[in-house]
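One structure follows; several queries about it will come next.
Of the protein chains in this complex, all but one are displayed in their positions.
Labels run A, B and C following the written order; every chain starts at residue 1.
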Amino acid sequence: MIDKVVPNVHIALSGIKDGMTLMLGGFGLCGIPENSIAELVKMKTTRLTCISNNAGVDDFGLGLLLKGKQVKKMISSYVGENEEFERQMLSGELEVDLIPQGSLAERCRAAGSGIPGFYTPAGYGTEVAEGKEVKFFKEKAYVLETALEADFAIVKAWKGDAAGNLIYKATAKNFNPVMAMAGKITVAEVEELLPVGVLDPNQIHTPGIFVQRIFQGKTFEKRIEQRTVR
Amino acid sequence: MIDKVVPNVHIALSGIKDGMTLMLGGFGLCGIPENSIAELVKMKTTRLTCISNNAGVDDFGLGLLLKGKQVKKMISSYVGENEEFERQMLSGELEVDLIPQGSLAERCRAAGSGIPGFYTPAGYGTEVAEGKEVKFFKEKAYVLETALEADFAIVKAWKGDAAGNLIYKATAKNFNPVMAMAGKITVAEVEELLPVGVLDPNQIHTPGIFVQRIFQGKTFEKRIEQRTVR
Amino acid sequence: MLDKVGIAKRIAQELEDGFYVNLGIGIPTLVANYVPKDISIEFQSENGILGMGPFPIEGTEDADLINAGKQTITALDGAVYFDSATSFAMIRGRHVQLTVLGAMEVSEDGDIANWKIPGKMVKGMGGAMDLVASAENIIVAMMHTNKEGESKILKKCTLPLTGLGCVKKIVTNLAVMEVMSVGGLKLLERAPGVTVQEIQAATEASLLVNGEIPEMQLVS
Partner (left out) sequence: MLDKVGIAKRIAQELEDGFYVNLGIGIPTLVANYVPKDISIEFQSENGILGMGPFPIEGTEDADLINAGKQTITALDGAVYFDSATSFAMIRGRHVQLTVLGAMEVSEDGDIANWKIPGKMVKGMGGAMDLVASAENIIVAMMHTNKEGESKILKKCTLPLTGLGCVKKIVTNLAVMEVMSVGGLKLLERAPGVTVQEIQAATEASLLVNGEIPEMQLVS
């Protein structure tokens, strides 16, 4: 067994430098690597390119990095709920690359899978396809999309073991498994770090081979963005 | 819940006709849909194109279909252990299309994922790449491979429920999940068919949306191809 | 004339037994409340759940269980969770039979614009571009005209497109229309109390009116 455990978030994120590209798992505030984001705020790393489906809210998630002006560019599919984001984007301080959600997910998976490019129907005939190669298969048009790589992928899982194997809970899975595959270095923060041999090898979502560092997260606030009840 | 249960293998395979393309899960004799193969032998369906990583052995697995001369073409990555196969192939009765194993898996997944084509390094510079488009990404050459579709995909799972959700056991998983995605009609035979609500929604390998018919297999011989012990 | 609930009720009539359905944010979400009792439907939410149930009972909300609108939800028996790549495999691979989306504009060729207004803050397309480019059956739920009374059913979209030639049917507060394969819209039904002339006046797109146009039948 190859041991991936690091003692804390500080060591887990060592090596992250100004100007790097980071992938961060999560959908909205669900399944985001809270402990790592808090550490990135402390590290004051700047000029980051962040690949994440969303950009958090003003005072939580990636919004915290935006507030500290640590982000140079966001690559996302939807960046709604964030006033500081809007201000920086409209003022030109922040570059934003918007990508269809399915293409974003597949581009991460492609990077992790050694597939440099693939064809998707998403975005054909729209500005998203501008400058991209178009190819017809069975008389339908598809756009060439390429693998999206990151220096670090930072994901959040429910359970994990020392070998780096990960299990996610419910819809907190979302982008975490595909991003875990795509990082040159993948860091996983988990709610519960278990000894090797406890997790059923049939039930693992992310095989440890994709994970370079794993640590037990200290606190998980798990904030709810839209609390709706019956 | 959309109920996918059919009472038996006979009804599960209804609609399979001469000349159709079938995908069959399994690696060697591990995780193959035994009950469905036995039924196909009974059905005497001919001129089949079978997409399966291997071709079984002389008296088990896909070897049974070959023996009955039901197969017109095999699309596989490795077809070693089968004398009847060799005879039919050398005599020209059987067409054989050999595909790198990773490309075979990814082409099934691509079909199920609405991705008509992708680039892979596998086979570049070899006869496998002849006639295929080559594209360079970061100065490395890749070959365009296309989605591989099937009229029916027939898979074997360990546990399943009425909604068509599937869980595989150990390395009997292999090609089953990617083929389950790729069939116009996907049939799953399971060792244990459970009521809906029993399976943990976090632990399902194949979501029921990919499966059109599911049935409880009658017998599983699960023959071992190479019994090796310490 | 229909309100938003009326539009949702009319779209619910398009559901068929065994359909997997993806509902967009806004009016489409309301469709879930009017599924006919005698059919089985499953709702897919592209953030990673199939078999989505109603909102949770107060006190049982789970931060790890949300829908694509980031709302807390529940899971029904038979539900399954999956990652984003698998989710869009379902969508792109046409395993989801019906997608219901809102729109800012729809053209008579089935083009749809629903993600960007030049000069305004752009929030992103989310999964909309994948959904419209992939679904075999896309129904748009929208108001027929904007606040200024101008038609949103156009000859050509003026806003940046979300997808090209993909809408199959449009259900508005005034009418049900079909996008014909040769281009142009065909009027199928009138909303209760709305005349064909009123619909024509509110529609910039070419609208084929063939014979008597029936009024929608909505069960309450």
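Everything below uses one rule, namely that a residue touches a chain if its C-beta (ideal position, glycine included) is under 8 Å from a C-beta of that chain, and two chains touch if they have at least 3 such contacts.
Note that the structure is a prediction, hence the values are computed from the model and not measured.
Just so you know, the chain we are not showing touches A, B across the whole complex.
Between the chain not shown and the residues B:C30, B:I51 or B:V187, the one that touches is B:C30.
When the omitted chain is restored, the residue from A:S113, A:T146 or A:N174 that touches it is A:S113. Contacts to the hidden chain, counted on chain A, fall at residues 1-3, 109, 111-115, 161-163, 165, 181, 196-197, 201-202, 204, 207-210. Against the chain not shown here, chain B presents residues 27-31, 53, 76-81, 86, 89-90, 96, 98, 100-106, 108-109, 120-128, 158, 168-178, 205, 222-230.
Throughout what follows, only the chains that are shown with their structure count from here on.
Ranked by C-beta contact pairs, the top pair of chains is A-C. Computed from the mean C-alpha positions, the centre of chain A lies at a distance of 32 Å from the centre of chain B.
For chain B, the set of residues that touch two or more other chains comprises 113-115, 201-202. Each of the following residues of chain C touches two or more other chains: 75, 81-82, 85, 88, 91-92, 134.
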